[in-house]
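We show some of the complex, not the whole, and keep each chain where it was.
Chain lettering (A and B) follows the sequence in which the chains are written, and residue indices restart at 1 in each chain.
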């Protein structure tokens, strides 16, 4: 039970990846992973108003956070800061941390 | 509750990636992500009959769909069309869309 955590996944444009990961860190996320991700978004097109339609300009950012509240806090800040201007989708799912004693070790 | 969705994951050969994503779009999937994925499949070898055994020829395709029925429809079409000839594995999992008002915005 105590090993339960949330994984938050943010798929968005590469140009804001660093700013998004800073939000995750400031919210107390203990780590994150960034993967290059081609794809197509929910708006029918994958491009934003201000950028090229380069098909490799998306990233998938994943972070493990403690609970739903932390996931929501990150999602709200990312959406309010960036999703007027950049496309993105965010979702969360339940995970079970394996060997959490290792995970929490300094 | 209304924010619940399914994530479908399809790991298969790169050569059919475009055809698979077309199936996702035709089934009403609102977006997808493609990641290059090295790996090894459930058949012991990762290669297909007709292709090289290039270790980087696999892709991981992820899409968010509304529910199990939509995930099954996609899986059935992908399997029946391609999995006689190409290797692949497909699974689904529950996700919670964060800030769905953004997700559904045009």
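Note that a contact is a pair of C-beta atoms (placed from the backbone, for glycine too) under 8 Å apart; a residue touches a chain by one contact, two chains touch by 3 or more.
In this text the structure is predicted, and so the values were computed from the model without any measurement.
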Taking the 2 displayed chains as part of a homomeric complex, how many copies does that complex include in this file?
3
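Assume only the chains that are shown with their structure count from here on.
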Averaging over Cα atoms per chain, report the distance between chain A and chain B in Å.
20
Residue numbers of chain B touching chain A in their complex, please.
5, 7, 21, 25, 30-36, 64, 93-99, 102-106
Chain A residues within the chain B interface of the complex:
8-9, 11, 35-44, 58, 60, 71-72, 75-76, 79, 83, 88-94
